[in-house]
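All protein chains of the complex are present and in place, except for one that has been dropped.
Take a look at chain A:
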Amino acid sequence: MPDILRREDLDFLLNDVFDLEELCRRPFYAEHERADIDAMMDTAERLAEEVFQPFAAKLDANEPTFDGERVHIIPEVPAALETYRQAGFPAMAFPAEIGGMGLPYMAATAIGAWFAAANGPAMGYLSLTGWAANLLATHGSEELKARYLGPMCEGRYFGTMCLSEPQAGSSLGDIRTRAERREDGTFRLFGSKMWISGGEHDMSENIIHFVLARIPGAPPGVKGISLFCVPRILPDGARNDVRLMGLNHKMGNRGTVNTALAFGEKEGAVGWLVGQENHGLACMFVMMNEARVSVGLSAAALAMTGYLHALSYARERLQGRPLTGRDPSAPMIPIIQHADVRRMLLQAKCYAEGGMALCLYAARLIDDLRSGTDEDAAEARRLLEILTPIVKSWPSEFGLRANDNAIQVHGGYGYTRDYPVERMYRDNRLNPIHEGTKGIQGLDLLGRKVPMEGGAPFRALLARMRRTLAEAEGDEALADIRAAVAEAVDGAERTTAAMLAAAPKAGAEAFTANATIYLDMLGHVTVGWLWLRQALAARRALAAGGAGREDFLRGKIDAARWFCRYELPLTHAWRGMIEGLDRTTLDTPPEHL
């Protein structure tokens, strides 16, 4: 059995914790019901298992190459993507108006987890296409939509996101690519882009690049950036002036070709403006919520699959004997019986399943944006503002640690390429870097999201957490878990208030100097809360009989308790470091390092 994911975990989150059926009852999703979503998940599971996972190791060992003319990618990638396309997956999350199936976003996200876990690098091409299509659907002109949206939703054309440049990664305001206006209303682009995933290959009929550039005379910085649609093949069939300069050779995620692209080495790359002039970054941010949920999801999915591999291994690997009764002639025991191995597994489980809960919760908020009442949608928007940096970062940071534990559980075998856990770690190592580094997410959370709108998003999040605390009141079996979460929530509120109060005097630099620690802290509190929600759901399911899932459900409560005992206390320590806007880091001068 390939340990890609455990269906029960996804079913539990979708149905027991986050009530998918409630979403399906909304008129917006009237066409869908749990039974057909289950059937779609069946197809996803099989495709992941039979088509995607079998070549994941081969793809890692045979990264794409460039011979100066063409990019070569092993044939399994286009074949798998074609199967995926024919099964109708690319369109699952798009609304019906643009040819999609309009599946609840939470369901589509859970379905996507199978592919992210089985072979994320192969899927990368279509994830990017999905984000790009989203951008086009929201901001593109009717002409561009008519030309490109359909084939992108079907997965016949792929898309890319061209933001980064060699000299401008985190600092997007400093990009230099230039877009000159022509009389016919089109633009000609000139400049170099760096790190562009899926930037060049022959696997799709066309590649539609979405490129950030400046129009001459635009204001400096982020307020002078516009967004352009630049197809690899122009409508008349000619190649656009976009050239592959070379490939980047990466630590992991090797199957997604990563390129340096030159735009406009000759007459200029033909592009069409998307959205308003100088509003390019704002346009990008619209799809950021979904892109960032999707980064978190990849990280959580990789963590889960790593955990499951470690779990299987720990049940089978015989080593050592029980501390009591060390009879050397007695058979050795499976390593899962050693407390320290169980510690590693529990931690990995908490990170992986907690991260997945976080991503599906965020996906459900996106469903509220689309299908909720005005009030629910407004509330969901506030919650997404504050949660997006956490959803992107927490699974990337702690999911990666789950993959680290998975290697450790395997001992020396985990350090070899004969087992897949090292590959999973390398693949997951990307997630804290792209789509805004962890440091940038910390700044976004503390510098922007926490103070915004007079603190309304932050308060909305605390209110949600306290609603769950109220629900858990009186359940003696969960009293300790509830108390630990309550304490962490109160603590986060106090620390945030103290930091905000001290900020005006201390200045912005001191306020955000420890933003990344704040990000981990609020992330742990959020995931602790979601573990309480999972424990409550498990209690409800057990009370209803358990239906043969008793061990599984008790395991959720055990994990919730473990998180409260061993992880939530860290939030206490982190708060202590940052509450007084400590300046130790800030005041260490670069020349002392």
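A few notes on this one:
Criterion: a residue touches a chain if its C-beta (ideal position, glycine included) is under 8 Å from a C-beta of that chain, and two chains touch if they have at least 3 such contacts; residues count from 1.
The working rule: contacts and distances are computed from a predicted model.
The UniProt record for the undisplayed chain lists the protein name "Electron transfer flavoprotein subunit beta", from the options "Arsenite efflux ATP-binding protein ArsA", "Cytochrome b/b6 domain-containing protein", "Electron transfer flavoprotein subunit beta" or "ABC transporter domain-containing protein". Of the options A:54, A:88, A:451 or A:569, the residue whose C-beta touches the omitted chain is A:88. For the options A:36, A:180 or A:582, the residue in contact with the chain missing from this view is A:36. Of the listed residues A:232, A:250, A:434 or A:549, the one in contact with the hidden chain in the full complex is A:549.
Residue positions on chain A in contact with the hidden chain: 1, 7, 31, 35-36, 38-40, 42-43, 46-47, 49, 83, 86-89, 91-92, 101, 547-549, in rising order.
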